[in-house]
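The next block holds one structure in the form of structure tokens; read it before the comments.
The complex appears here without one of its protein chains, the remainder shown in place.
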Amino acid sequence: MRMDISTKVGKLHLKNPVMPASGTWGYGEEYLDFVVPEELGAVVVKGTTIEPREGNAPPRLAETPAGLLNCVGLQNVGLEKFIKEKLPVLKERKAFVIVNIAGNTVDDYRKISSALKDEKPVSAIEVNISCPNVKEGGISFGVNPDSAARVIKAVRKECPKPVIAKLTPNVSDIVSIAKACLDAGADAVTLINTLKGIAIDTANQKPLLPNITGGLSGPAIKPVALAMVYEVKKATGAAIIGVGGIESFEDALEFIMAGASAVQIGTANFYNPNVMPEIIKGFEEYFIKNGIKSMEELIGAAVL
Amino acid sequence: MRMDISTKVGKLHLKNPVMPASGTWGYGEEYLDFVVPEELGAVVVKGTTIEPREGNAPPRLAETPAGLLNCVGLQNVGLEKFIKEKLPVLKERKAFVIVNIAGNTVDDYRKISSALKDEKPVSAIEVNISCPNVKEGGISFGVNPDSAARVIKAVRKECPKPVIAKLTPNVSDIVSIAKACLDAGADAVTLINTLKGIAIDTANQKPLLPNITGGLSGPAIKPVALAMVYEVKKATGAAIIGVGGIESFEDALEFIMAGASAVQIGTANFYNPNVMPEIIKGFEEYFIKNGIKSMEELIGAAVL
Amino acid sequence: MNYHDERQKNKIFFGFREVIEIKEISLNTYILEVSLSPELAGSAPGQFVYIMPKVQKRILLPRPLCIVDVDKNSLKMIFKVKGRGTGYLAEVRKGENLSLMGPLGKGFETITAPSVLVGGGLGVSPLYLLAKKLNSEFGDKGVKAIIGFKNKAEAFYVEKFGSLMSNVLVCSDDGSLGEKGNVVEILEKNFNGEKVVYACGPRPMLKAVSVFTLGKDAKLFVSLEERMGCGMGACLGCVAKIKTENGEEYLRVCKEGPVFDGHKVVY
Partner (left out) sequence: MNYHDERQKNKIFFGFREVIEIKEISLNTYILEVSLSPELAGSAPGQFVYIMPKVQKRILLPRPLCIVDVDKNSLKMIFKVKGRGTGYLAEVRKGENLSLMGPLGKGFETITAPSVLVGGGLGVSPLYLLAKKLNSEFGDKGVKAIIGFKNKAEAFYVEKFGSLMSNVLVCSDDGSLGEKGNVVEILEKNFNGEKVVYACGPRPMLKAVSVFTLGKDAKLFVSLEERMGCGMGACLGCVAKIKTENGEEYLRVCKEGPVFDGHKVVY
């Protein structure tokens, strides 16, 4: 018997709550040996900008205790190539596509949403106002409720598809940012992007990454992500996609109970390419074992 | 040959750069089987408040990947008993004592500094405006430059001893908080206190800690702490005590090169009670091997 | 007191010990025997060791385990596989080295006789060394043991108690071993006005023993469990609420405990 582990994230209905985190699963083509995009709740593609970007100079990665620092810097093929080359493949596969978008200015976000609004295979837009690895835009929008709202409003106005705001944890008060985005028309929020971090190369007396700072992901950040999911759920009741350090079904369940309606898996794909199917199976088994009828019973169950 | 690994933190001259982090080493009495307080650069005692505090209900701890969540909630013997019972022991031992203080109101901080100003064995005051586990005061002062400055000013005015502001990482802009504290008269800043986190007890569908949130410490947070040390050093040049996830000499060296003049060790004491002497020895050996004459050569060496 | 004494390196051991034996002795429950050190040789009943599972995948802190027995050459612990830490611990093999720290905490006081030991489930384990001590101090007649398990599959050390002392009552929740019933019921039926009761097991059991012994004018000592950080009294992570002269206070299970006056614990 196949269990119904479908879930709703705002207006989105997903067949299961598991999807890759943007930037960690390319365009769904890279992991075909292990996972086919159409078996996932959704596929969130690499952060996409209007123009192609070359990204930051290598080395771009540094391992830390139970964590990973990256400063990829939004290297991506650009909007045009994405629509021409990447999207058709995902469409053919009938994948449920969420496009993560980024820009330097509010107008960039507006333009890219406008270009995506008529692309049928795109089911939703995830607005990245939280990238710590680019000079302009990115995170700077996400640390302030007003600028966050401005970006979301622009996207909202342009594009009738569901809009999800992806927020940075590098803030004093995540609730106020989430509220601003919801008030500006976001259907849901994705929590969290990476934490700002540094590693020092002591042998050469300099930061290990040429970009100096990187974004911290992986199991290390799980408690921080859970806290933000919990607090935003409690304060707003919003639909949330939880992300940060998930590497097992148990972890995913923590996020669902803390208030997430779906989860994204990032870094764990790198050391266990089967992790997403494993989590999907975990939900099915858990539903059977505990007689759960609907994901609704679990979402936010631990929020007091 | 004994190397000179002494260091200066603002006006403080320490014989070595290694000290325990407040709240992780009690009053220096608990670890006597392994370390005597007088061999350390300083001893930072448990956060002290005017009245004794009973702290939060247990369980107070939860392990996370390479991290530890705690919600002790400033349980401490109170100012009077600290001065009467704990301080004399440290004085006899000629330990270099830094008292970590906390309060609900600015006036609390003022009163406690006033009471400590004439206590000879107290070498400096570390002002905790960053405790995430208490209802009032604590972290709320530390997330805003103005309130942070108010606390530091009050302490500064009251007490001629060196004042160190201990800051929380749960902020959008650590530099602005550090600047406000320095402008208000702090001699140095300690970076960082714990990150806010949550763990979910999925079997019982509730947060694992009765306090719901806890403070995340341990190796997991090291990259975040390093980033804050680096950025504050670069922006202000201030004297910094670095803390967060240090568990080896190598880690301590990363902090020194990122701009810290001294380091504190917290969680690592719990799984390796010898960690502080090991780090001190690590510095001595490194100085010999690399012909280092003074800690000054290393402090901030990686700051570009 | 002279505070300038050298570092007191002699009371607590910290370092590696060799695994002498590791064996499953009942359902998911293992006995672990490690080589001794002078400090560990001095372990008292009720004390514990802080032990680091060797394969440390995502494990940060050591795990506390009671001392079950200590003899000329070795120290024994019994543990049940609960999560990752104990899971990895079950994978250590004879001859490997294991990092541990101990003995820690304040153990049982053996003040007077006669006494009853009451152990439920894993709570049985710290009572064995205690029984040995009571037996040697007050003789076989001075001590009685009541040990209970969920069922026969989960039982351990029943024969060991049997060969140590004559007065052993065994029970199980489902009657598959010894008398059917829990240890509190067996205590109530078999209490003979003993002066001291020593209990270890789940909180509700300890509470019931406390209620019963209060009415009988017997002293009660219980051993508590709490999640630990340092195991050394420094972090205040492991507290339990205890009645003291100051009212009710959070005391440290690793330092003032794990053994407390059972009538002072706020259950």
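We just call them A, B and C in the order they show up, numbering each chain from 1.
As a working rule, a contact is a pair of C-beta atoms (placed from the backbone, for glycine too) under 8 Å apart; a residue touches a chain by one contact, two chains touch by 3 or more.
Keep in mind it's a predicted model, so treat the numbers as computed, not measured.
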{"item": "Option touching the unshown chain, where A:Val44, A:Ala62, A:Ala252 or A:Met295 are the choices", "value": "A:Ala62"}
{"item": "Residue of A:Thr24, A:Ser113, A:Thr194 or A:Thr213 in touch with the missing chain, whole complex considered", "value": "A:Thr24"}
{"item": "For chain A, the residues touching the chain missing from this view", "value": "23-26, 30-36, 46, 54-55, 57-68, 70, 72, 75, 89, 92-93, 218-219, 267, 269-271, 273-274"}
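To be clear about the criterion, only the chains that are shown with their structure count from here on.
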{"item": "From chain C, the most remote chain by mean C-alpha position", "value": "A"}
{"item": "Geometric centre distance via CA averages, chain C-chain A, whole Å", "value": "47"}
{"item": "Chain B and chain C: spacing of chain centres that average the CA atoms, whole Å", "value": "35"}
{"item": "Residues of chain B engaged with two or more neighbouring chains", "value": "64-67, 218-219"}
{"item": "Residues of chain C touching at least two other chains", "value": "58"}
